[in-house]
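Left out: one protein chain. Kept in place: all the others.
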Amino acid sequence: MAQTIRNKVFNALEISYSKRKGLSFAVNITLSILIFFNSIAIILSTVPTFSASYHHLFVEFELLSVSIFTVEYLLRIWSYVENRQHSHPIKGRLSYFFSFWGLVDLLAIAPFYFTMFTADFGFIRILRLLRILRLFRMSRYFHAFRVINNVLRSKREELILSFSFIFFLMIISSSLMYFIEHESQPKVFTSIPAALWWGVNTMTTVGYGDIYPVTKLGKVLGAFIAIAGISLFAMPAGILASGFSEHIKGSKNKDGKIKCPYCESEYYISESRKH
Amino acid sequence: MAQTIRNKVFNALEISYSKRKGLSFAVNITLSILIFFNSIAIILSTVPTFSASYHHLFVEFELLSVSIFTVEYLLRIWSYVENRQHSHPIKGRLSYFFSFWGLVDLLAIAPFYFTMFTADFGFIRILRLLRILRLFRMSRYFHAFRVINNVLRSKREELILSFSFIFFLMIISSSLMYFIEHESQPKVFTSIPAALWWGVNTMTTVGYGDIYPVTKLGKVLGAFIAIAGISLFAMPAGILASGFSEHIKGSKNKDGKIKCPYCESEYYISESRKH
Amino acid sequence: MAQTIRNKVFNALEISYSKRKGLSFAVNITLSILIFFNSIAIILSTVPTFSASYHHLFVEFELLSVSIFTVEYLLRIWSYVENRQHSHPIKGRLSYFFSFWGLVDLLAIAPFYFTMFTADFGFIRILRLLRILRLFRMSRYFHAFRVINNVLRSKREELILSFSFIFFLMIISSSLMYFIEHESQPKVFTSIPAALWWGVNTMTTVGYGDIYPVTKLGKVLGAFIAIAGISLFAMPAGILASGFSEHIKGSKNKDGKIKCPYCESEYYISESRKH
Partner (left out) sequence: MAQTIRNKVFNALEISYSKRKGLSFAVNITLSILIFFNSIAIILSTVPTFSASYHHLFVEFELLSVSIFTVEYLLRIWSYVENRQHSHPIKGRLSYFFSFWGLVDLLAIAPFYFTMFTADFGFIRILRLLRILRLFRMSRYFHAFRVINNVLRSKREELILSFSFIFFLMIISSSLMYFIEHESQPKVFTSIPAALWWGVNTMTTVGYGDIYPVTKLGKVLGAFIAIAGISLFAMPAGILASGFSEHIKGSKNKDGKIKCPYCESEYYISESRKH
């Protein structure tokens, strides 16, 4: 009997992909909205004027959120054994406890309880940082993240290749720039790691303007690095764009029909394979 | 009899796509040119030297423009019932009045009449802002906007996907940066919304230089965000570029002939579908 | 007899695409190299230390260059009537005189003669600017320029479309930014044209840091414009990239064989058209 309720709780908390309506969908949407407003609250609570005016509201919303998240966390722990692969009452629950999302769920509520028993405000400041992790929980409900994940996996090889090359060139050029500029600007190009900050800013073309070469040789090298950087950084960008585009095209044609993006003609995979 | 004139007025004001010449084309081109010079006038009137030297010219051109736009607006209201779907004398005209372009047309002329009856100059300043909306009217005559609109619609799914991911990463990284940099630069990284300004500037690689990390940890995070940003922002960019390219290719082959952009071979859709 | 020499001179000055060796090739390469070193000389002559140390060398090289370019110009005028379409002794020569490259050739040597008869040094400064046009002459010998020209022509429609949209959005956003920021920064956002400088810097993501919003509303608008800009500017970029890529592919397969860039399979156009 209790198992039936537990099973219902488990199914309600899990994300069901098949049906868009029902209890599971309602529960997950409600939790998503709560997490969304929680994120907004964390962001707004750092604005001094808001924080002062609506102090009570923030505290109460915090209390409400943590209560709901705590109940949700306990229900998850309790119902997790409904998962066939983790049916053992202790082992199964521990496997949730130490899973990635289990830890995120815990870290999203733990800081609140910690700050209740301690008066060390510096410690609280660090723990409040963990509350941002609640934002990550939203990703569980986002379709986009699964897509990004698939694209990153399918283009893994190309991305590692291009980033390793960018990384290598960045180290070489930043080291050279350090040796060139260190004498002229000892307080700006203090070390190679400091020069790496220049390297990233230049190759990504951010260019804040806090660090840049002033010597002639440094400017010549800097010009080449900027030109190389813009070309090289376009590689992972182009790879991601094409992977993204391929994914969308692939997922639209799951009925066996294939539509050439250029010819606009549709045909079946099986047929074309015989062909 | 009046209905015939009204019909002619309606057709003259409407954009006819079929024929390039005729009254409708002449009227719409004239209005486009007037709107174009109006836009130029609004822009130049903000330049102090121009504004002082040609004050009378600006006032007179304003008077002329508003007169023409008012006549056009009244004619549109009067003739709108020629539209078969909106033939009711009151309902039809109200449906124009509250349509998007009806409101834009009204807002383009309303500020002028408002400023005639009020001496509150602060109020005028805000209303003059609405005059910029006249520029939007130009879009009615721009082919480009229909194309952009089509591309945005066909690639909606991919764009929402990529922007939601960018948005999410921006919030996470800006929040982290706030917690890292707040202590070192309390007057720069005042709150998470302020850190979001940094996030946008870094991920879009604008990098004005008004806000950037100074701590070591902040620089390390900033470097990763800049690298991630340049890769992620290329996704919607690449999606738009491909959508744009596909649209042009598609619209060029409306005669049933299809030309593969790579093979350069032409064939008919019907044939290839049988195939 | 004179006509034979004139014909030889004409052919020597013209760029012959068919044969890589011969008099025409030698003459044009020599002139290209001279123009190249002239360009270097113009660039270096603006560096004070170089200019002072090698003043005589610069003057002598200038004298030599202008002499050769003058002789070349006169020979071009004299021999231009060998061109069948411009065989009339006066009309033909005038048609060269007023052609684009004829005027560039003239403007490349005219400033030198002007500065000989005038002592107005401010006037010289402006005329020396024209010497840079000599650099443009190099383009006559560059294959790249024909390619760029072809790509720009084949993608004209798409490029105009995307740039007109960018241009429109830039005006709208800069106007809005002017009204938002003018009160807070009256000396920075002085007028809409000044705000357009911000618009260009933001949408191209250059971000020098000389002009940026400081108000909250301005920062929100600025963030959206930066995000829109990076997406929109990628459109002409992507269009150019694809046009460029298509051109190279097309020019490689002039023997009738077509190679699909993806399938890597070669076939003939005629065959595939029957297909």
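Order of writing sets the chain letters: A, B and C. Residues in each chain are counted from 1.
Rule of thumb we're sticking to: contacts are C-beta pairs under 8 Å (C-beta built on N, C-alpha and C of every residue); 3 or more make two chains touch, one makes a residue touch a chain.
Since we're looking at a predicted model, the values are computed, not measured.
Student: Could you tell which one of C:P111, C:G218 or C:G238 touches the chain left off the display?
Tutor: Answering carefully, the residue with contact to the hidden chain is C:G238.
Student: Which residues does subunit A use to touch the chain missing from this display?
Tutor: These residues of subunit A touch the chain that is not shown: 157-158, 160-162, 164-165, 168, 171-172, 175-176, 178-179, 182, 190-193, 196, 201-202, 205-209, 212, 219, 222-223, 226-227, 229-235, 237-239, 242, 246, 249-250, 258, 260-262, 269, 272-273, 275.
Student: Against the chain that's been left off, what residues of subunit B make contact? List them.
Tutor: Considering the whole complex, subunit B reaches the absent chain at 205, 207-209.
Student: Which residues does subunit C use to touch the chain missing from this display?
Tutor: Residues 39, 42-44, 46-48, 125, 128-129, 132, 135-136, 138-139, 142-145, 147-148, 166, 193, 196-197, 200-201, 204-210, 233-234, 236-238, 240-242, 244-245, 248, 261-267 of subunit C touch the chain absent from view.
As a convention for this text, only the chains that are shown with their structure count from here on.
Student: Which whole number of Å gives the spacing of the CA centres of subunit A and subunit C?
Tutor: 44
Student: In subunit C, which residues are in touch with two or more of the other chains?
Tutor: Counting only residues that touch two or more other chains, subunit C contributes 205, 207-209.
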